[in-house]
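Each chain you see keeps its place in the complex, though not every chain is here.
Note that the chains are named A, B, C and D in the order they appear, and that numbering of residues resets to 1 at the start of each chain.
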């Protein structure tokens, strides 16, 4: 079953352990709503990212139970069941301006059935705030650390906690931030190990990676290899 | 107990689940050998990365059982015990020129007590070779995908296998490769989800991240939070 | 015969095998319409690229048969006769967001008298979709492959099909896409041979190159060398 | 049949119309000689690019008939039969410093069975030299235009000749040439159409693309699509 303007991959939920997501940028509201219908008809939850309020309204007209996560720019209809690993994902955020990206990660994780713990506004120039939350972070299974500007927070967190750290640079900043490049380079050259990095502002991608890690920990079977 | 020219962090093995590693670049052979002695005296295995044959000879003079991994530019003395997750790490490599980086990842993982499966010379321009190995990759717990030039291999692998994929760009290539930048950007902007990225040529960092993921899956306890 | 604000090169159709095209950016609607009149008066078809609806309305006022290709941002009046090579051009597109560029290539080719086959939404992270279309691509004479983000699709296609592949990076993406730079670098450093590259978003240029290849295959005589 | 350190793709000659090439960078002389043996045992010609004199000596020890193309940094043993299109490839070169790249293109083409015409030292600041050769260029089926510094030659050539033009930027130059970036950008933004571009210094890639174009013109059948 397909919408006429895009191939919808209904097999992905079985194959990869989580539903296909709708990336709204460059899609008309009606198109997003139509893809949502195809997904729901197949019994799947819906997660639409990079959505505008126009996208939300189009989806909500069809599914009144749709939820609008404004700061995260996400629309959800339903959610996957719990993933079963027993671990939460810690979503850590350097400044309040980084919240939209951290929220995108959190909303995505919850739509995928993962539990999320949040720690916000803990920049490296004020270590006290971070150290207060470190106990909670140590109990998480994987950490998503979101930061703009110099992007130093993942290095510090990975030095304190021994779990996998997924770093998300944000485009927050000005001048020599170069739209997130400074943070991106800082994270890639981190002196801490266990840090891996996703694209600038890609809270969604970080959530997908964290989800895959926890599914492994929950001993989810992998997808079947494609038959040839 | 410390060497006089660098602080050796003996507590890391307990705190973070794996021994401190010696980064040889900018260190004299004698300095590396001395740090190795400190680590061995504390009962820890030794992994020295970015080593030259000179570094190896200095270590081997003290520890004749030291092993020289030439292409990986690593020296090992002993290894950690098995990590216990039951999963192997799949180390996939686009071209033969990328082997030094893939080897660094593999040697590191084995020094950390992880099992490694290898798939080599499977560039995206020859899908047959990759598809032949996909069954083995699906059985791994996490994949490290190493590629230079356009760096497209992680995208293709992540589309076929549902486990976490750690992408390692290499500086292999010329012209518009810009020393690995093309591969790095390609991996960061991957259309596949579940892909996270480490620094150019950073096989060691990818191994550390994979190790942390498998330790989580093996239900290793996290490090204790630092007391204040 | 010339319009007063730009030299119109009426000789190009004979000399180069296809009509002069109007690049609308930076031209007023009335200017575009006036150039169209000059071309039509010389018996030539009209192709206006990077057009706005304002440009279209100005042309349509003079030539009611003008066609508005909205997503391709092109206006056409008439078309050249069939080019005679017997081959079609395959226009392949990684994601739905790349469609405006793929459409510009397709509209241009049809205005030049070439036959076009389309394959859409076949990103490298979902190889199944691509492999389903490979038979059709193998029958084409030349392929135009349009992709943003990591730009890996041309490498994969060129590994499967032995015809010339013209890669078009698009500015689709965010963060480390850098407005198409990631895709551009990926295509330039492709590990596949037979791939050549045009400017970011330059569907028109890719079409011109494909057209020249098929004219050669159709044994069109070259233009006369300029007399001195 | 395979060499133990790399998978040799013997099927490529049938599938893609020309033999596999050996990229020597990062390979030991003995490895290159061994791959050459595998190829010759399968009845194929050998083309080794980016070769050093050490690579040549290793191959010549096994195959005394091997030819050393010093400036092109290539080794050949045998060559493919004529491709049959009746057209030559024009290889045009802006300055004498660009000759190594132009030679790599020419040697590759001849190894693939294509006929080559050369035009050398025709920079855009001395149009007379270029205009003298334009008649010969117009008779070619496809043009490879090699230039460093500002890379303007392909634009000028494509304005004079109506065949496909493949532009090769070279790393020749200093300062703001940035190792070929200035030429690369100049070629990508060419105001002339029919120009496509390959990587900096990639004479080999340009030759592969030109070869594919002439094979199409010679009505060579495409490769079979891969069976699934």
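Keep in mind that, in the parts below, a residue touches a chain if its C-beta (ideal position, glycine included) is under 8 Å from a C-beta of that chain, and two chains touch if they have at least 3 such contacts.
Quick caveat, the model's predicted, so the values are computed rather than measured.
> Please report the number of identical subunits in the complete assembly described by this file, where 4 are shown.
This structure file describes a complex of 8 copies of one sequence.
Everything below uses one rule, namely that only the chains that are shown with their structure count from here on.
> Where the contacts of chain B and chain D overlap, which chains show up?
Common neighbours, chain B/chain D: C.
> Taking each chain's centre as the mean of its Cα atoms, which chain lies farthest from chain A?
D
> Rounded to a whole Å, what is the gap between the Cα centroids of chain A and chain B?
Chain A and chain B have C-alpha centres separated by 25 Å.
> Roughly how far is chain B from chain C, centre to centre by C-alpha average, rounded to an integer in Å?
Inter-chain centre distance comes to 44 Å.
> Where does chain D touch two or more other chains at once, residue-wise?
Chain D, residues with two or more chain partners: 184, 199-200, 226, 228.
> With chains as vertices joined when they touch, what's the shape: line, ring, star, complete or other?
Drawn as a graph, the chains match no named shape, so other.
> Please give all chain pairs that are in touch with each other.
Here the touching pairs of chains are A-B, A-C, B-C, B-D, C-D.
> What part of chain A is in contact with chain B in the complex they form?
Within the complex, chain A contacts chain B at residues 15-17, 87, 131, 134-135, 137-139, 141-142, 160-164, 166, 184, 188-189, 193-200, 204-206, 208-209, 211-213, 215-217, 219, 222-226, 228.
> Which residues, counting only chain D, touch chain B once they are in their complex?
5-7, 9, 25-27, 169, 171, 179-180, 184, 199-202, 226
> Which residues of chain C touch chain A in the complex?
Residues of chain C touching chain A: 96-97, 121, 126-129, 172, 174-177.
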